[in-house]
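A protein chain is absent from this complex, but the other protein chains hold their places.
For reference, chains read A and B in written order, and residue numbers begin at 1 within each chain.
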Amino acid sequence: MKRGNRLPDGGLIDRERQINFTFNGRSFTGLAGDSVASALLANDRMLIGRSFKYHRPRGIMSAGYEEPGALVEFEAGSASGNEIPALLPLREGMRVKSVNCWPSPEFDLGGVNQLLAPLLPAGFYYKTFMRPDWALFEPWVRRAAGLAAVPRAAPEEGAYETRNLNCDILVVGAGAAGLTAASIGAASGLRIVIADMDRQPGGALLGCEAWIEELPGTDWVRKTAAELKAADNVRLLRNTLVWACREQNLLMARQNPERSGERERNWRLRARQLIIATGAVERMMVFPGNDRPGVMLASSVRNYVHRYAVRPGRRALIFTCNDTANEAVPALTNAGIEIAAIVDTRPEPQSVPTSGIRHIHGAAITRTSGRKRVRGALIRHANGRMEQIECDLVALSGGWNPSLQLWSQARQPITYNHRTSMFVPVAKAAAIRCAGAADGCIGLAAALRSGAMAGAAAIKACGCRASAAIPECSPQTRYNAGPWWHDEAPGRAQNAFVDVMNDVTLADIHLALREGYRSIEHVKRYTTAGMGLDQGRTGNVNIVGAIAEATAADMETIGVTTFRSPVAPVSFGSIQGTREGSVLLPYRHTPLTEWNVSRGAVMYEAGARWRRPGYFPQSGESMHQAVNREAGAVRNSVGVYDGSPLGTFAVKGRDAARLLDMLYTNRFSDLPLHQGRYGIMLTDDGLILDDGVSFRLGECEFLMSTSTANAARVYRHVQKFLHLERPDWQVWMTDLTCQWMNATICGPAAREIVAALGTDIDLGRGKFPFMTIREGMVAGLPARISRVSFTGELSFEINVRARDLCQLWERVIDAGKAYGITPIGSETNHVLRVEKGFLSLGHEVDGTTDPYDLGMGWIMSKKKSDFLGKRSVSLRRRRGVPRRELVGLATADPAQVIPEGAPLTPGGRREKSEGVVTASVWSECCGRSVSLALLQDGRARHGETVHIRTPEEVMEARVTGSCAWDPQGTRMRS
Amino acid sequence: MIFEFSTVPRFTLLDIKGDIRAAERFAAAFGLTLPATTNSRASAGDSEIYHIGDSHWILRAPPQAEDQLPSICGPESPPDLLVQPVSDTWAIYRLSGTDKDGVLSVCTSLDINALPENAATFTEILGEKALIISRPEGYEFLFENSYSAFMEDHFSRISNHMPTRQD
Partner (left out) sequence: MLVITCPFCGPRDEREFEYCGPAAPPRPEDASVVSDRGWVEYLTSPPNPVGPVEEIWWHKRGCEAWIRLCRDTVTHEILPTREVRK
């Protein structure tokens, strides 16, 4: 390994553990504790890739998530999109490569774009690629767009997890301010969570020399973190980036795995008090050639020296407009980096100049030179003299930008502080506060004090007492920012970058302003400045400054763009968590699923998340054959199905009968004991909500049943009415759907089967009539039998406790063998109900039909003055608009089944439809297809021939009554 | 993670809704007094009663108790009380082990640390309504039996190698 850039001592690295990795196929080594960026710099790799639009050479510019220059991606198999090398901990065997260049960053064919640059300013695509057709250009543009490749394979299942965590105080950021706030919080006994995006806490303290309480900064961090870790009431989350701040202090955070096999986690953090200690990001300076590899943020140079014992270059030029850059000088010098000069835009020296280093005041860099690496910079002195200074590193410090994304997401106010030339938070909400550099407190002493005060305030807001002990520290930082947005007469503004990631220059900003885009939001979108992976963290305020200078407007008035989540990229997987594969959506089963599946049932998704058997194909049967066989069994002998998912509710109370009278269109208060009645429920705006049979079990007690899919909806409907409209009524409801489950035996031989099971219930015709309910023992099990029929055949619904269902079912199958009892599925249920013309929600009940349309005017009680929906139904009917009514259809070709949803049109012509086919099945027992339709004025048109249009043909059919089988209903009443 | 997720055999469960005095009398028959605070439980011998809603309780007794209560739901039951056996409705699971809190944090948005010792409360677990009971040795969940397969499926996916505390 080339020794050159690795310093002989220092750094938070383990010099004993070498790590091998490749970059663009070449092998390199680094040390444990390195990031990919520091390892590359240690190996003298500064040129990492090419820029987005112009394919200009790009190098490492920073040491954090504000990186605007260098991006890498993993080789083929591990591809995961764009990665910031400074955030990637170096691991053995890593294979990374450059992004957006081919064949290499050193020699890139895309570099020709640099020659085309004048034709490709901001927004060029709004004025080009239009004629003759955008679609001709699109594929080529798509291929050229983007940076890293999209991963080809999805990650394995089981890689993600979501966790919830509630706490009293959440501290975002474990730098000086955050750790101080968390320590004070820990002492109070409140529940504290502190999260930091880095793999170890410390924030800026990892990147510079400092002394806190007479310990080196990193030792103080280690000690404080250990104390926090040891405290029972503190949770320290590393590798955890908080990416969203939502209402009532709900924060989303992404925690990266540290070792292979670990899950990527998304944290849902809920805090009573939030402290945002996310620090500040150093500002770039804008001048031609400020994007060249070797141009870096001054604090980042310092970071590589201190944290990784790497010097990114040999001879540095410092370009600054504030005092913080001076603090870097001793560290850089000790690392063997020669400081060519400190170029300061401020006219007068603000602080004691660092001895031995050349200071040039009132000066500016007018351009850099060098192609793939900076070789020098051209300085203009205060008196106008130009001087070329050789260097391979330009360290910039344009000021600091507090990281306010979370603050802004929480809709808290931000203002521009002219003295410090920063956008800073304005304290407003009681439950959120900023601390440290995020609050505009630049420098270690200010950060520690700010953290302590924020911690104390948060504790007090939680109702506890706190003592805010502020740690002593050195050095004492001065800031003294003198904002400098760009040179007054920028020579080559088209090479002065305000957004290095997206290749947006100062010239582009001026172009946007000339085109009339004045609002900062418009400038952002027109130029795409601030829209890249780095979200313009190092350059956004420079843009505001450039606009302020160009338009003579106030920084405060221009403001910053709205920050939206996520703060940094988040994987979809971590948001999904464990909800994947078979548990993507919940599902429900009855105890019979195992039996069904063992008999070859094809399982369907029914309503309300239930899984039910669709049909039971026997060897080699098609679905059609199975359904015909099952339906035939029910009509001719006997079938059985699992009717458990039907909603069942116990309803009891002094006002129970009144309630049912209000909910249903027909009367229930006069229902005799142990009798049942079919009812329809409307919503108050007159639409059919549900139908079902309800039984009376006692003077004030009923058993209400609903359709399977609507059980929850009906329950809510009833509860809402009771609580909001009739709070004085005394009625209670309990859901029994999963308590009493049933096997429904249906067919001419049903009674014989029930008798064969053994029961103490008198099954005689007169003794147990249709629409009644009986209690007793069946097959030795406590049971309730109700005589309801959804199939139109003699039917006994045997309800037992869920624990007994399987046993009952086995006994039923056994008892029915002699009669050829056949288990049936929902497909067959559908056929049977269509043959009977029974309504089905979602088919005949489609949100437009009322009971009159369905031929059920008898169910709309004339005796009740009011019930839910009555008024609206009559209001609608009085409009005199023709109604679509339920009819049956007999196709001219009896074998022809009509596609559901097909429209009926006059003469089959392509005209406005007069109806729609709601259901159509082949009927074995009728020997023809049976269909139901909603047809305009249908009831007056029985016997007429109508036409149905499908994409393939026009069908003819005769209008009939809606019940095709046993219209008198004698079979189910037998 | 270290945890154990196991099924618990059926108990007698009665869903009780209605007038509080009638509920008091009913519970007294099991030797139970109604819990004083919301979302908490009271016990007597091997029976428990949970106060989990306004005028809403769930009583839990040994499995055999159910057979001794034939008249609960019949015409002789008190008119101002709706008592329904729901012993089959609710599947009961137990979660224990060192990392039980971590597992729970995956499943529910409920603030686990704020749960008092005798807590019994309805909440959402994996998006579905469930009753959670905190005990010294762990947690018990009750959720609708129709979701058992889904719940067991989901819990089998919850396990990982990440330690619960970060250093």
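Throughout what follows, contacts are C-beta pairs under 8 Å (C-beta built on N, C-alpha and C of every residue); 3 or more make two chains touch, one makes a residue touch a chain.
Small disclaimer: the values here were computed from a predicted structure and weren't measured.
Judged over the whole assembly, touch between the missing chain and the shown ones holds for A, B.
Note on the undisplayed chain: of the listed residues B:19, B:128 or B:153, the one touching it is B:128. The chain omitted from view is touched by exactly one of A:156, A:866 or A:952, namely A:866. Contact with the chain not shown here comes from a single listed residue; of B:39, B:96 or B:134, that residue is B:39. For the options B:54, B:67 or B:117, the residue in contact with the chain missing from this view is B:54. In the full complex, chain A touches the hidden chain at residues 164, 246-248, 250, 268, 270, 411, 684-685, 716, 719-720, 722-725, 727, 865-866, 870-872, 875. Interface residues of chain B with the unshown chain, by the touch rule above, are 38-39, 52-56, 109-110, 121-124, 127-130.
FYI, only the chains that are shown with their structure count from here on.
Against chain A, the residues of chain B that register as touching in their complex are 10, 15, 17-18, 55, 73-75, 79-80, 82, 84-89, 102, 105-106, 108-114, 126-128, 144-150, 153-154, 157-158, 160-162, 165-167. Considering their complex, residues 158, 161-166, 191, 225, 229, 235-238, 257-259, 261-263, 265, 268, 270, 577-578, 581-583, 586-590, 593, 610, 645, 650, 652-654, 698-701, 730, 732-739, 741, 801-803 of chain A touch chain B.
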